Structure formats: C-alpha cells, structure tokens
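Apart from one protein chain that is not included, each protein chain of the complex appears where it belongs.
For chain A:
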Amino acid sequence: MITKEDVEHIGWLARIDINEQETVEYMEKLNSVLEYFGQLDELPTEDVAPTYHVAEIHNVFREDVVEECLSQETVLANTEHKQDGTFRVPKIG
C-alpha cells in the first residue's frame, strides 16, 4: 500500500509538485492500480529471463562521423528564456 508519505516522496523523485488534497487523491487511485498489478505475484517467474525489448538486435554501431547539427539559433528558437546564446534558468538550490 502506498501511503501519503510515499506519494510525497515519489512526487519529489519525479519533480512534480503535489498539494495536500492531490496527495490523498493520488494515494487512492494509485493503490487501486497497484492492487491490480499485484496479480502478477500469482505467476511463478524465478526461471524466466526478462524481455527488455522484442527486436533481437544488439550493439547497434555506426561510423563516428562528424555531421552538421542544429544551429544555436534553431535550438534556442523555442524559448523566451535565453541570454547570451544560452538557456536562462533560475538559480539552483
């Protein structure tokens, strides 16, 4: 069972602000879904290997060739928060 404290901690890990009222709502909804996920415990899987993805391809390499990338102007075009060719953000901490 997820507690209110768990929801607050997950919110912090995921960098999503959650207020007091939302904490309770999330707790209820998340618990009903987690209870459903619990059905997987019925299935014995000790000797089963995990499948991370289905395409059986490994170590996809290509030549290390220098190519043209997006210009600084293009990269900065989607924000109003810029200064001296960089993204401007509030101070950290």
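By our rule, a residue touches a chain if its C-beta (ideal position, glycine included) is under 8 Å from a C-beta of that chain, and two chains touch if they have at least 3 such contacts; residues count from 1.
The criterion applied here is as follows: contacts and distances are computed from a predicted model.
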item	value
Hidden subunit of the complex - UniProt protein name among "CbaC protein", "Glutamyl-tRNA(Gln) amidotransferase subunit A", "Binding-protein-dependent transport systems inner membrane component" or "Zn-ribbon domain-containing OB-fold protein"	"Glutamyl-tRNA(Gln) amidotransferase subunit A"
Sites on chain A contacted by the missing partner chain, in the whole complex	2, 6-7, 10-11, 13-18, 26, 29-30, 32-34, 36-37, 39-41, 43, 45, 48-55, 57, 60, 62, 70, 74-75, 77-79, 81, 87, 89-93
